[in-house]
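Have a look at the structure that comes next, please.
Heads up, this is only part of the complex; the chains shown haven't been moved.
Chains: A and B, in written order; residue numbering restarts at 1 for each.
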Amino acid sequence: MDYFSRQKNTNIRLTLPVVCFVWQIAMIILFGVFIRYDKESNAHWVETKAHDNITSDIENDFYFRYPSFQDVHVMIFVGFGFLMTFLKRYSFGAVGFNFLIASFGLQWALLMQGWFHSLDPQTGKIFIGVESLINADFCVAGCLIAYGAVLGKVSPVQLLVMTLFGVTLFAVEEYIILNLLHARDAGGSMVIHTFGGYYGLAISRVLYRPNLHQSKRMQGSVYHSDTFAMIGTLFLWMFWPSFNSAITDHGDGQHRAVINTYLCLASTVLTTVAISSLSQKTGKLDMVHIQNSTLAGGVALGTAAEFMISPYGALIVGFFCGIISTMGYIFISPFLEKTLKIQDTCGIHNLHAMPGVIGGIVGAITAAAASESVYGKQGLINTFDFTGDFKDRTVLTQGGYQAAGMCVSIVFGVVGGAIVGSILKLPIWGDPADENCFDDEVYWEVREPESIPPILEYNNHMIHKQQDLSESNFSVEHCES
Amino acid sequence: MDYFSRQKNTNIRLTLPVVCFVWQIAMIILFGVFIRYDKESNAHWVETKAHDNITSDIENDFYFRYPSFQDVHVMIFVGFGFLMTFLKRYSFGAVGFNFLIASFGLQWALLMQGWFHSLDPQTGKIFIGVESLINADFCVAGCLIAYGAVLGKVSPVQLLVMTLFGVTLFAVEEYIILNLLHARDAGGSMVIHTFGGYYGLAISRVLYRPNLHQSKRMQGSVYHSDTFAMIGTLFLWMFWPSFNSAITDHGDGQHRAVINTYLCLASTVLTTVAISSLSQKTGKLDMVHIQNSTLAGGVALGTAAEFMISPYGALIVGFFCGIISTMGYIFISPFLEKTLKIQDTCGIHNLHAMPGVIGGIVGAITAAAASESVYGKQGLINTFDFTGDFKDRTVLTQGGYQAAGMCVSIVFGVVGGAIVGSILKLPIWGDPADENCFDDEVYWEVREPESIPPILEYNNHMIHKQQDLSESNFSVEHCES
């Protein structure tokens, strides 16, 4: 194992346990001080029901949102986790670290979002229910998106630090966008995807590795790893209607968000396939595009899903997102790497950042174009929440605030990512050497070589006299198992 | 890549993008003209609620059907997709093309089903809600079943054509069976499985490849591909109760359909295992049977799931379906291939066509045997929808119409499949040569050989001096990666 330490010390036996323990204990203390059940999950609900004249148990928010919550939960852990298993030897890191940082992040998100959105001024407590859990999962999604940019190049300790700051920044930008600007963003095109995308890209820029080609043998996928990744893709794709509708208004709000997202995503698949086929000499399809760009429509409808964008409007959004996202993988990602020195492992720029911006723009336009004839008087008020301080806001103004929200999320992502990236550059976090990136060996006990490719490569290297030390170490070490 | 073109031109760089773009643009235009939100997903719902005296948001059809819808959605994309990954080198095609045609098909289905079932005569619009999405997924299921028969032998362009016509035929036969004959078929034994099964078998017959043995090295499974296929099997199996109950009556209708399907499927597993074990010399089990025949019970209860078939009745149906379906794989599939020249890659005859027919018969019998003592007066009317034009229909007559519906679905499948098969035989669709069937290489960028088998075979070929050019090309090409 010594060859790992030639440049970098990846021993995390001290830092990882310490960070996990300290943060988990901090969570327990803070939860003890701040977090309580809300009135719908409290045993006193029987009294609340009587008091509020609720006639049936089913009018508990739980029954409106729990199925959507579980779908979102699957997207966070299986969707994001398996989507990142496409690399030939980083499945453990993809699924496992995703699992770790999501589990930490959702606790911290409950606190951060609670302080900013639902701190009860009288008691000083945060009251949580199923909607809080959904919002915590949403918040975590932003950090998992960012993970996609640095996949394979950071240590779990760095990921935990990145998540701590990511959740914090998320809660602040969310507060500004949703509460101060009063923008609508139920599926998080701006709040989740744009922020998460630029946060990850900025971090990746700061952590730029000029010699990343040294781990070239570990980059790319094998047949099985691409199939595993399709599990992630499909669960994200299928459950995206739940994602975009999970916290929209009861009734028609949730119903409409589902229809819009369902249609938008279907449309995205066809244009993704078309562009992917066009991009290859004989029209072959590329799994990278199918795994990722098919999801761009869901991202881009995050803001407008609950609006009366109309079914064909949803199809149009999906149509262009499939094209743009796939072209992003073909043209923009290489450009970002070469020119801007942004190494984006999963191509989150094409799947989240860019479609997120499109989503923000679509949201701003459709909000500005909303009318009483389409929504109905009360429908318009409900959909845009023109109540309280905002009861005199016009749809045009709303469109402007939506666009402003868009900018806030970009700024928070870029600036926040740059700062956090600098922190992660400190040489104390146990990140891997360039030649050991994308390799589960560094942070996981791996028992046996997975498949033929490394050996074949090894043989080829032998034949072509291209073998280097790490290659042969690798083979010798693992063939014994 | 030239060796693919020795017999066939599989270059789809022109046709695939063109078909995708043309059809998606057509969808956008047609949706713009015809498709609107229904009253439960429209922002005007707040007025509808007041008008219809609906007291709670939860009495929106969304909350009755959304959990089932998401389960059905998983069956369509993960269930059907992964079930077909069993082939050693066709996982991308299985999951990827399934994804593509389902995404196209569901859009076209919303239009076709809308025109036939729910076109509003006054406005000329189709109003969609969550039940429409479920029905669109159902319609697509018919085409995905058909895909199972031709898996590995057709191009994605052919699949899109097949889906276009399949959805069209589906909507017509569904209209005849459900509206004109007023047969009941909530889980689609007839409408979905029988039609889809025979549609696929007829197409496969027309596209018969006498030299399919040339791709013998690519047929069959490997260990991992069988494990991937179990993901598909299990999600289909687990969520089948949702499939059969998704569009049944609110309340007891959905409740009962779930119980019946749950029990029926459990029973099927035991008899499938029994027959599978009996069929092998030392009683070993065959994954082909476990992956497929265990699902036959769900198919066969598609019509009767909502009836008062009683729990033990459901077990009996499952009991026989497991036996018949497994025997189908052992005896009937080889017979179909040799005698009738039907090459059925996934054995859809045993999983869908035959159990679908059984389901139609079970439905006809249980409908004819229904009585007021079992259902209650109002229960009988509700279950069989004996209202309006059909308010004087007797259960016996209903049984007859159920049987007639069965025949309609077979005729549509066979005749429709024969015609569509002829269209697909045109030499313009880029289908693979016989020796390249079941190989993802043809339509996908495959980066590396997956596992040892091809290499082993290659070596064997060397030893036995059976190597041909394509073999050696294959190995050389991919070992470099």
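Convention: a contact is a pair of C-beta atoms (placed from the backbone, for glycine too) under 8 Å apart; a residue touches a chain by one contact, two chains touch by 3 or more.
The shown structure was predicted, so the numbers you read here are calculated from the model rather than taken from an experiment.
Visitor: Total copies in the complex, given 2 are shown here: how many?
Guide: 3
Criterion: only the chains that are shown with their structure count from here on.
Visitor: Can you check how far apart chain A and chain B are, centre to centre, with Cα atoms defining each centre and the answer in Å?
Guide: 32
Visitor: What residues on chain A touch chain B, complex-wise?
Guide: Of all residues in chain A, those touching chain B are 56, 58-59, 63-64, 67-68, 71, 88, 220-224, 226-227, 230-231, 234-235, 237-239, 241-242, 250-252, 254-256, 258-259, 262-263, 265-267, 269-271, 273-275, 277-278, 280-287, 290, 294, 308, 310-312, 315-316, 319, 374-376, 378-380, 382-383, 451-453, 456-457, 460.
Visitor: Inside the complex, what are the residues of chain B that reach chain A?
Guide: So the residues of chain B in touch with chain A come to 1, 4, 10-17, 20-21, 23-25, 27-29, 31-32, 35-37, 40-47, 49, 56-58, 60-63, 66-67, 70, 73-74, 77-78, 81-82, 85, 89, 91-92, 95-96, 99-100, 103-104, 106-107, 128-130, 133, 156, 224, 228, 231, 430, 440, 442-452, 455, 479-481.
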